[in-house]
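Certain chains of the assembly are absent from this excerpt, and the rest are unmoved.
A and B label the chains in the order they appear, each numbered from 1.
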Amino acid sequence: MVTLTTDFGLKGPYVGAMKGALFSANPSVNIADITHSIEPQNVLNAAVILAEACPHFPAGTVHVAVVDPGVGGKRRPIAIETENYVFVGPDNGIFTLTLGREKIKRAVHLTERKYFAGKVSSTFHGRDVFAPVAGRLSLGLDPALLGKEVKRIAELDMPKPRRERGEIIGRVLYADSFGNLITDIPASCIKPSVAARAVVCVKGTVIAGLSRTYSDAKPGALIALSSSSGFVEIAVNGSSAKAKLGAGPCEPVVVRFG
Amino acid sequence: MVTLTTDFGLKGPYVGAMKGALFSANPSVNIADITHSIEPQNVLNAAVILAEACPHFPAGTVHVAVVDPGVGGKRRPIAIETENYVFVGPDNGIFTLTLGREKIKRAVHLTERKYFAGKVSSTFHGRDVFAPVAGRLSLGLDPALLGKEVKRIAELDMPKPRRERGEIIGRVLYADSFGNLITDIPASCIKPSVAARAVVCVKGTVIAGLSRTYSDAKPGALIALSSSSGFVEIAVNGSSAKAKLGAGPCEPVVVRFG
């Protein structure tokens, strides 16, 4: 089982070429697309989406993520083996959020060219490096054979939500296709005992309490709730919080206890 | 074999998370995406697309459909076994059109939590309820084990095309990606013996007769024909009837015999 998370889009030949390379390495591989619609070259966006989706796959899954503005340059191609998965992609921070939730066993710099395509381009390592390697890993190849161990994996410089004078200050990580705004603030910060006097503030708007599900609000009303992954989420019942608030990724969000 | 029909879109983590849950339940499941681009929260749109696509899958397929504005609220999660398939999703009418063409054997309210994810969120039953259940069904689980029988399945309030003074009055169900307008009027209503004097009226425009295929019209000309599923379809050879007529779902369409 191999998953794919890329910014290749769905119109061009790149997704197909990469799947072809995977099947060439392992004709019976099972491929699951997480998404190919990451914003072009937005490594943070990929890091967020991958971290949300990947924990639901069975142990042993190989997760390939390719948002790779530095392809062919100095950034290293890597594979990271954790207790549950193997991750394959550029060493540019794309696995930052995911690895924060996984126990790392080993990371290797992909240097063994015998596991790559016969000819490696300078501009498409998804097809020529990551897919062939992932195909081999899905056949059971030991990641240790792929190259030398990497001591330090690149990380995105991501601010973490912080507590300040009793408030929790975080931000929007992404807007989903419904326009729900998912933040980086764990919903567990708002314990049931204090939920009644908690307010969530975003773009000058104050939302009282933490609801259970969308339909707890009136149609068209703003609501804060726990996202399906356990983070504070801001939504509008039957509509788009993104559109209503004009807010998107990086928008500050504050939880206060009044 | 499991198919997926959702309004999750292709940018976020939800499709990936749901596939992960499916593979966790059945690592060798074969997943076919029908679409994840149903208009957000548009149950009717999902009902139409599912009904068009699902009959072409082999018997035994499990069809999961999740357009679920009431998730976590009162609407029941259900599974419906028909002679050919098992359908899994919210009991909100999403299967209305499909079930009109299938012979129902049993419907059950999904209550047996042992077939769900370990932790069930209030906002993402696609991942936590429907995918795990569908995965188990694809392994051969008897739907009767999933919960108590449901006597009445929710139905969308969909007007059916009606005959009135010799006319047939229906409406557009959806516009496809070419801009063809597919209606709810069976093309069989226009028998060969009367086709020569039949006209199809939409948005004040009158189209004579029922053609066989797109290229029977001149490029740019409006045409009525039988859709690939046997309904009256309005098209423009080489272009978009949706754009030319400014018409979309629910637009009235009348067939007259002059």
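In this text, a residue touches a chain if its C-beta (ideal position, glycine included) is under 8 Å from a C-beta of that chain, and two chains touch if they have at least 3 such contacts.
Please read all numbers here as calculations on a predicted model, not as lab measurements.
Engineer: Going from the 2 copies shown, figure out how many the entire complex holds in this file.
Structural biologist: Oligomeric count for the entire complex in this file: 3 copies.
By our rule, only the chains that are shown with their structure count from here on.
Engineer: Roughly how many whole angstrom separate the Cα centroids of chain A and chain B?
Structural biologist: The answer is 31 Å.
Engineer: Quick one: in the complex, what on chain A touches chain B?
Structural biologist: Chain A residues touching chain B: 1, 3, 5, 10, 30, 32-38, 48-50, 52-58, 61, 174, 176-178, 212-216, 225-228, 233, 238.
Engineer: Mind listing the chain B positions that touch chain A in their complex?
Structural biologist: Touch residues, chain B against chain A: 7-21, 23-24, 27-28, 31, 40-41, 69-73, 121-124, 127-128.
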